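Every protein chain but one is kept in place in this view of the complex.
Each chain gets a letter, A and B, in the order it is written, and its residues are counted from 1.
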Amino acid sequence: MVNLNINDQFVSVPEGTTVLAAAQKLKINIPTLCNHPDLCVAGNCRVCVVEQKGARTLIAACATPVSEGMDIHTNTLKVRNARKHIVELLLSEHKSDCTKCYKNTKCELQALANEFAFGDTIFLDIVEDHPYSIDISSPAFIKDDSKCIRCQRCVRTCSELQYISAITVANKGSHQKISSFHDRPMSHVVCTACGQCVTRCPTGALVEKTSIDQVWDAIYDADKHVVVQTAPAVRVALGEDLGYDPGERVTGKMVTALKQLGFDSVLDTDFSADLTIMEEGTELLTRLKKVLVDGDKKTRIPMFTSCSPGWIKFVEHKYPEYLSNLSTCKSPQQMFGALAKTYFAKKRKLDPSKIVSVSVMPCTAKKFEADRPEMRASGYKDIDFVITTRELAVMIKQAGIDFRVLKPSQYDSIMGDSTGAGVIFGATGGVMEAALRTAYEIVTGKEVPFNNLNITPVRGMDGIKEAKIKIEGCTDEWKFLEGVELKVAIAHGLTNANNIMKLVKKGKASYHFIEIMACPGGCIGGGGQPIPTSMEIRENRIKAIYSEDEHMALRKSHENPEIIALYKDFLGKPNSLKAHELLHTHYVEREHY
Amino acid sequence: MENIKGLTKVDLIFEKISPKEVLTKAYSMKSEEIIQQILDSGLKGRGGAGFPTGLKWKYAAAGKDSEKYIVCNADEGEPGTFKDREILDRVSYKVYGGMAIASRAIGAKKGIVYLRGEYRFLLPQLMKELESFHNMIDEIGYDFRIRYCMGSGAYICGEESALFESIQGDRGEPRNKPPYPTTSGVFYKPTSINNVETLVTVVMIIKHGAEKYNLLGTKDSRGSKVFSISGDTPTPGIFELELGMTVQQFVNEFGDGDTKAVQVGGASGFCVPRKKFNETIIGFEGVPTGGSMKLFNSSRSMYNVLHNYLDFFAEESCGQCTPCRVGCQQLLKGVEKVKKGDVKSTYLNELVKLADTMKVASKCGLGQSVGNAFRTIVENFREEIIY
Partner (left out) sequence: MYQVGNLVKELTDKHGRARENLMPILQGIVEKHNYLTDEAMVEVAKELEISAAEVYGTASFYSFLDTKVRGKYVIRICKTITCSMKGKAEIIQTLEDMLKIKVGETTSDKMFSLLETNCIGWCHKAPAILINEIPYTELTPEKVVEIIKSYMQK
């Protein structure tokens, strides 16, 4: 243990603790900017400088480990002058059009300016000296260099958490900037649109490409029937942008709010998540039969899940030789989209050309997914607009709704019913658990051998998880699986995804089925979720997901009555020809860089 | 004033010696003995920072890791410094010799010379000399190998941790310190990084003994130093002088009779105006320098000089930390605006305060040193900046 004094208060912390963390223990607030709990230390913004007695210069609290007898002061004249200058310097290279900026009132630089730099501007504006550009090439997000303060959080995120390193620091001196490979548009490099950089950017330099205005236009268009679906991860995080703590379940209120916003039908992505399980579970069993019984060399195992569009784009760029290992199932969003303008339109006697299909997603890559050219199985664009959880919160505020006093209400039918298996899609390991609950029962006629259907080995925040289930007591149809130990793996975050892919490539991954989510924590940690994010926040959201699951009447996808009706009235059976046309897709190889 | 030695030319760095003799002598010494010699000599780093060499080696020797490095900083980039080029050109075997002695002192088996890209034309000759050097130390019994890493045009790579980053294949962005290089250096191993001239001086100290070396220089600035002299002087070039002279004595020898200012230490050094020549000592107790000495006579505009330095820093800053990246741009644009009359001349006071912030808040020595030239030129030549 190391003993030191901060602002004349004694504190004792383990060796290796930073001055910043030691101060936090004493509840002394030192302002930071480049520091982020999910990322390695940078120490470049210098906002957190503090005075250490005996030191020649000020020290960066986030980057300096404590030492015995250290005497730190966080608010001396020297520190205050330096901090004010540093914030002023950042403001001088930042386009401060706050009133027009999407991050207005949510910007960390703005907050610092409010604390340390109100009053006359000290320095000259140097924004005009820089040829800043705005990149709007990606359907998922906008990169506005004029707002960048070069904290490098995005670079560290893309490199440490997401492996891809689609953005980097380029040049030096006054030309230093955050850039893609040779400044190419973000739509033309290996960026997976996962949006993890967006959720960590302190300013408006990286924000999602919003569709709020277009959705309002559709809602106000009396001619249109606007359908909205909500992803599982949205209901446990939306509250954070509306005054709630992380991990509050606000499902009922969310549905009421959507109705009050003016959506004609408020439906649930969890429904199509159940549908995905039916299709994907069947696909898995079919693949296993082809491999284990027929000895088919063309069928590929392990099979990977395909509901995470960031993960899909990752495979298309980095591991295109494994495209046939991806499940051909579309994501729940896109399955819903295909059905909304076919099945739903037919059942509700609506003109599909007048249906506008909107989805609320915790994700930015879903905006990219909706724009994929092949996503037109209905004959129209299957999903017209994707809005993030953050955008929905904005719309709710714009409508003047006091979210907290809303009475909860139920989803509309015929695509609004779901089971617990659908909602757990939002958490890492959730798709796997949902799939096992159904597949195991199909094969053996019995429930999975886990207490209360909670398959705990696939849950939790470990980067890579593994589980084994022995299949015993198969029905006649599935005799070939008798005694087989089904090996599954789960990874979340693209760095972990890459690690699993390396094992697969080396032949060291003897799994049958692998679930991969591009975002740390799964969808609850998605690029469209409320900001800020941290391990603690993601863990709270996950607790809420499993709590939601436990409180549902039905917890297995195949028991969903609306799903049963869908097959009976429209699709026939899982993997039928019609199911293939509407609910399955293909992938493309993309540039390696 | 005490401690003034006057201007004395010395021939130590380029003195002809038998490297085999000195290296055999060093080989027979224990690590602690070598370190003690260097400590006793009072030698401070000759690259500009002036850290006591013996102390650096002591810390590096204390490291428990079996993999250690001795790195030679040959990234001489400070404007006006060209003495390391000359040293490498004429006595590279002494540089290698210093590295070998350092390797004995700290327990390193590998040495790296980081040579700036602008000196690439020297490489073939240096490699040839390295080959003979390796043969020689093999005969003596050293277990030590040196290799070259080339720079590619980045002044900041002269900063020790940025240099390590460059060797490791990354952008030359200085690291957070602590940990310091002697604990975590190149490849995060204990490293002693020393300037070219420091390493040659080490060889000469081992040869002649610390006591003899102590006769040169002053209490705080022991020994002699190689200076690279340019600008308004009839005798530009490399000169080895005993430390401890005043700027006046220096100007008497090297000035053109009309010297109004001497920039000691390059762009990151201090500008000494005529009125302060007599009271300023060239050394660690006065204005330290890595060797760069530039003389300006009365025909020169100190605004141009300042502008040149600020332009240099705005370009060469690695760009990662706010005070330096933005501060350099603000200082540059600021003096331009003051000169043009676009802002009041009192804005210079704000800029001086900014330079002070950069000195205490920047992540590395580059940002911390910009204020040296800025302050001294603005304070002593304010009129030239404004009008």
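Assume contacts are C-beta pairs under 8 Å (C-beta built on N, C-alpha and C of every residue); 3 or more make two chains touch, one makes a residue touch a chain.
Keep in mind the model is a prediction, meaning the values are calculated, not measured.
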| item | value |
| --- | --- |
| Touching the absent chain when the full complex is considered, from A:Asn5, A:Asn81 or A:Thr168 | A:Thr168 |
| Options B:Ile13, B:Leu126, B:Cys149 or B:Leu243, residue touching the unrepresented chain | B:Cys149 |
| Sites on chain A contacted by the missing partner chain, in the whole complex | 159, 164-172, 179-182, 189-190, 592-593 |
| Residues in chain B touching the chain absent from view | 76-82, 85, 116-121, 149-155, 166-172, 187, 228-232, 236-238, 294, 300, 304-305, 308-309, 312, 315-316, 318 |
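Here is the rule we go by: only the chains that are shown with their structure count from here on.
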| item | value |
| --- | --- |
| Centre distance in Å when chain A and chain B are each reduced to the mean of their C-alpha atoms | 50 |
| Chain A - residues contacting chain B, complex | 41-47, 49, 57-58, 60, 63-65, 78, 81-82, 85-86, 89-90, 92-93, 122-124, 126, 129, 149-150, 152, 169, 171-176 |
| Contact set on chain B toward chain A in their complex | 154, 156, 171-173, 176, 178, 313-323, 325-330, 333-334, 337, 343, 350, 353-354, 357, 359-363, 368 |
